[in-house]
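Omission of a single protein chain aside, the complex is shown with its protein chains in their original locations.
The block that comes next holds chain A.
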């Protein structure tokens, strides 16, 4: 008897992505560039986060035809995004067979009360988090993979750093806490007790945690890996740079060898201009994607 859609195969798929780079791509040509550079997966979406910021309006799930064309063009896994809480978009992506669904704050939220009950799906989900409580709520809903949110489309690493440090600092706190304190920690984090207990016992999240939202250079990728990320999502950083193929390959190398600084120096030479980037302090509250769906 074959059993599909189990927690083990959904979380296991993310474990196979560790040490790798998942790249946002907007068409078949970009997907092929990403695959050739050594991406472990591509995220198919019509507009990368910096373009979503620029365009304004409502950002929705991408055209299924565009996602299917990318699925046909590459052999690596293909992920795609749905709006937070949009169960119909999620079922549509499941129906076309994407390998991972990102319930993402980059798109305009569809529900400001509830996230999707991700346990109900055969396809695994990745969700964003800014702290441990948020991560454990999403895992409680069935997320099989986490990524720290950062601030998408800014090309600015500071929010990704803040979120990764926060999650890891809180994990460290839970790990050394007395078992008698775990219920109070669960209350304070607004996180399920069983998952707090699991983090206490394991000393880490029960799922893989990548870094996202602001990675735009090989050095940024190495920084996030050194802060404890299991891998890297790059959104606008590659295809908004001057030389996408070179940037993509260099970021893959830096992610695989995050402490080999001589090598990272070598691959960082003559890359050309990275994406322009935005100072976070210039964003108004409603321009911050990380505060959506917490």
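Throughout what follows, a contact is a pair of C-beta atoms (placed from the backbone, for glycine too) under 8 Å apart; a residue touches a chain by one contact, two chains touch by 3 or more; residues count from 1.
Just so it is clear, contacts and distances are computed from a predicted model.
Chosen from "Pyridoxal 5'-phosphate synthase subunit PdxT", "Potassium-transporting ATPase potassium-binding subunit", "Cation:proton antiporter" or "Alkylation response protein AidB-like acyl-CoA dehydrogenase", the protein name that UniProt gives for the omitted chain reads "Pyridoxal 5'-phosphate synthase subunit PdxT".
Contact with the chain not shown here comes from a single listed residue; of A:122, A:187 or A:273, that residue is A:122. Touch with the chain that is not drawn comes from one residue among A:25, A:39, A:157 or A:238, which is A:39. Listed by residue number, the positions of chain A touching the unshown chain are 1-6, 8-10, 12-13, 15-20, 35-36, 38-41, 71, 75-77, 94, 97-100, 122-124, 252-253, 256-257.
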